[in-house]
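What follows is part of the complex, with its chains left where they were.
Labels for the chains are A, B and C, by order of writing; each one numbers its residues from 1.
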Amino acid sequence: MSQPEIAAGAADERRETGTPLAEKLAGIGPVVGLIALCILGAVLNPDFASFDNALNVLTRTAFIGIIAVGMCFVIILGGIDLSVGSMAALIAGCVIMFINWASSHLGSPLLAVVAGAALSVVLGAVFGLIHGFLIAKGRIEPFIVTLGTLGIFRAYLTYFADGGALTLENELADIYAPVYYGNILGIPVPVVVFLLVAVVGAVLLNKTAFGRQVQAIGSNETVARYAAVDVERVKILTYMALGICVGIATLLYVPRLGSASPTTGLLWELEAIASVIVGGAALKGGQGSILGTVIGAVLLSVIANILNLTSLISVYLNAAVQGFVIIAVAFIQKGRR
Amino acid sequence: SAAEEVRLGVSIPAATHSFMGGINFWANQAKKDLEAAHPDLKITIRTAANATEQANQLQDLSSVNRINALVVFPFESAALTRPVANVKRAGAYVTVVDRGLTDTSAQDAYVAGDNTAFGRIPAEYIAKTLNGKGNVVALRGIPTTLDNERMDAFNAVLKEHPDIKLLDAKYANWNRDDAYKVTQDYLTRFKEIDAFWAADDDMAFGAIRAIDQANRKDIKIIFGGAGAKDMVKTILDKKDPRIQADVSYSPKFIYDAIKLTAEARLKGEALPATTTIPSTLIDASNAKEFHYPDSPF
Amino acid sequence: MSDAMSDCSGLAVSFEKITKRFGPVEVLREVSFDLAAGKVYGLLGENGAGKSTLMKILAGYERPSGGRVLLGGEPVELSGPRDAEEKGILLIHQEFNLADDLTISGNIFLGHERRRGLFLDERAMRAETRAALDAVGLRRDPDTPVRRLIVAEKQLVEIARAISRRARLLVMDEPTATLTPSEVSRLFELIRRMRAEGVTVVYISHKLDEVERITDEVIVMRDGRFVGRSATASLSRHAMATMMVGREVSDLFPPKVEPDASAAPALKVRDFAVPGWAEGVSFAVRPGEILGFAGLVGAGRTELFEGIMGLRPATGTVEIAGQATRISSPRDATRHRLTYLSEDRKGKGLHVAFPLRQNLTLMALERYAKPWLDGQAEEKALKGAVAEFGIRAGSLHARAGSLSGGNQQKLALAKVLHPEPRVLVLDEPTRGVDVGAKREIYFLIQRLAAQGLAVVVISSELVELIGLAHRVAVMRGGRLVATLEEADMTEETMIAFATGSRDVAA
């Protein structure tokens, strides 16, 4: 039987003590990277350190962050989902079409918006269910399934939008707007939702049988099966959880621009996966943390934010700086592995 | 000869953002209209996600679909030159749209968009409206030759107005979300901005959202590009004092190019070597002409 | 092959004050002793005494925290297993170290591929593999992926790998834990041959009869310390056990408590078939009864029960407590309070990357989720299990993989008992467990049975079956050939049925 996690840690395995103090310290790895980056940002541009900028960054992290929380489960499970960006785009498109249609058919625009928001989550759950079903019951590699649906979801959005953008009617957009632009006690709604999702995710992962079983399957599927874990069911639920996260993210996304186009959600999958991995998970499954994921997501948007706030180098090289920073952060915290 | 059936291939980029959505729409529209009008015309449309795929499709159009006329909107001028030349060598009549090939002998006709005007007009408009003095920021598209042409033209005009300062120009990838983020950060960074140039209406939509959210009153002009229907509508209805003008770069030119090519070929005629579809300033006075409510763009 | 290396004389080894710490936990404390060349040493000690760790240091897998190792009188600093191998030291691991996706031959020559020019010399490797497999008595094609082998076969591949290298000192860390007597005899034949060639052999085992049979001298460790050595001939098994545990070990087996003969069977299996593995198997276990399963490697016992657990496609009827049940997964089985301990501890039994607690409670998580997992209750359960099963771990938060082999086994046992089953199937339950702990496990099984649990014990140790079971079923070639009552349970009869030298009786 292969035990890659031992493999990866063969060297460190020896040093391991009893109490996972080292492990706790390791969790702080990404935090250190984040703090270092923030200090750098503040030095380069004092505006970086402003409260408003912090809220901007957190707010825009919310979509990817929420999706990344779901992705964290899938990656811990030993799976992957490449379709989240397309899924978000398609859900956004469907929700917009639905709200536009419903406002005239349901009578109340507010009701239409609320129903649309609910639809967003339901669609996410359904798409996740389909993924989970194909992967768990159909026994197809998650990479293949979600590569396929990546194309399918985006194609249908493009089809519905006729290649252009689906746009929420103005009046409806105004009703929906507070969901993105509003505040709760001074904190933007998306940030509040992001935090909620992260907390729920962390509780689910660490405090429930489901979370434990996800980790068990990712660590060693055979052992989990022998230990009476209902592997298929847990897999399906995990992909559904990710779908629901995508639905929630989309629910927040729609009021931001009030539109969905074929470019919506492009490459979100890479960002979400990267957040999870930067946050300390292994692509092989079995390990990963929600806190790490949240920090990973914030870290990635802080890099982009700092680059936007400064003009240190040629615009062409922004992506390069981003690349270097990602590798450097991963290197700093590799001790953890 | 006029009797020969015309098998016209249309090769365009896939509908990856709204402008290309418009191109797709108008190409399909042309197919519908023209095939209905001319029974001996067969139009085959192919959409490609990147230059390589477009080269593949050109090959297939030529060798398998056996087209004898081609209207191609190249992904990249340089990259598609040789593949288009191969189609022409196989005997097809080639009309190139928007992005000229690096070797003009590979095309029979060229229907050009005016990218220089696309960059020049907003710069002139901004300079004039600000009376030659103020701060401007720009949102660029995806790094491409055509984006460079537009930016260069924009810069060239600004050079004549030393008191207008271009604070920064970052890529927002012709994408609403990226434009929203970059704009947010511009707003954090620059306290005094007079005008925004978003080199595409899709990006302008993202920028407007961010500006409204930040509740910034210093911005007097938001200038997009290409004349999306919603933007034209805004100008037409005078809904937003910041948006009073746009520059046309209508995806409808693909319709015209297909129509011209098809009809010319059916008659066995050639097109003029170059047809330039001018980019003009859209403002309240002429916005009506640029409003296509059925198009996705 | 070992007989090709006439030039290699055995290695003499001295350990000088070897200390090993894993973090704050000290697992070896100034161990010093010498091994002379060309002898067979038995290394004894309780679970977690540090035997494997010491041998890993000798073979370059671990580095000592203090002290040094001398080879032939010269102090050496081994940089890794490769270095050790070059000096002629080879270790057969207690836990398997095989790459599942490679073939038998690929594994045997991993890192030592034979080449002809730039390319692999498959023919030569295959031939050598076949020879090595013959030597250990494994009749398998060298091109079979290791993934397909059962535990015992993997063990034989491990042995074959070691003997196919030029060893001057061979360490075998519980090589026979899953082997049946015939394989063991063949292995001993090999060891004798090596000794004759001057190879030094260190033999670690908890099967004292084997130690008695094959070793020249016994070295005993306890709690990370060297406690004594003695010529094997001068020691009785009983003395060995006493030396190991540090106190008197009384009867290994508890007195048998007869089950209630009138009780309805707790598990009744009829006409069960696992295609390719077992056919027409019927048996029943009553509450309070311990039913042993004997057979040679390949008899199909493991597969039969994996079939019953819903882990393999199978046909036949299963009744639990008188009710016909369809079991399509271990989950169903657990719901019917039937649990199974796999013989493949690392591959199927434990999450080696998980801490102890998570392993222990995994099969009975519902009990701790109300709806939030109650970490404290889990912790309490762990403490209870550690006490009840005598699990020795440096720290309760350590990964299961860092436990010594025997302690992992105890944890696995605790895990399958955690859902409080009413029928328990144990496949090689005392694999790698020391005498003291074995005795505790036997007493535990007996106690559980006395409380009404029906127990099936699959074991390669016939003595264990005789001492523990009320009845023993013997399987051969996928068929149940005999069910022996208490009176007929002798090693001879069982072997006779298992090998087919006696005809079907029961």
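Odds and ends about this structure:
Definition applied: contacts are C-beta pairs under 8 Å (C-beta built on N, C-alpha and C of every residue); 3 or more make two chains touch, one makes a residue touch a chain.
Being a predicted model, the structure only gives us computed values, none of them experimental.
Copy numbers of the protein chains across the entire complex in this file follow the formula A x2, B x1, C x1, with one of each shown.
The criterion applied here is as follows: only the chains that are shown with their structure count from here on.
The chain closest to the protein's centre is A, with centres computed as averages of CA atoms. Centre to centre, using the average C-alpha position, chain A and chain B are separated by 33 Å. Averaged C-alpha coordinates put the centre of chain A at 44 Å from the centre of chain C. Put simply, the C-alpha centre of chain B and that of chain C have 72 angstrom between them.
Looking at chain B, no residue sits in touch with two or more other chains.
The set of chain C residues touching two or more other chains is empty. Residues 22-25, 62-63, 96, 99-101, 311, 329-331, 333-334, 339-340, 342, 344, 346-355, 358, 362-363, 365-366, 368-369, 371-373, 393-399, 401-402, 415, 419 of chain C are the ones touching chain A in the complex. Those residues of chain B lying in contact with chain A across their complex are 14-18, 20-25, 140, 143, 168-171, 173-177, 180-182, 184-186, 188-189, 202, 205-206, 209, 213, 230, 295-297. Interface of chain A with chain C (complex): residues 1-3, 5-6, 13-20, 203, 206-209, 211-213, 215-216, 219-220, 222-230, 286-287.
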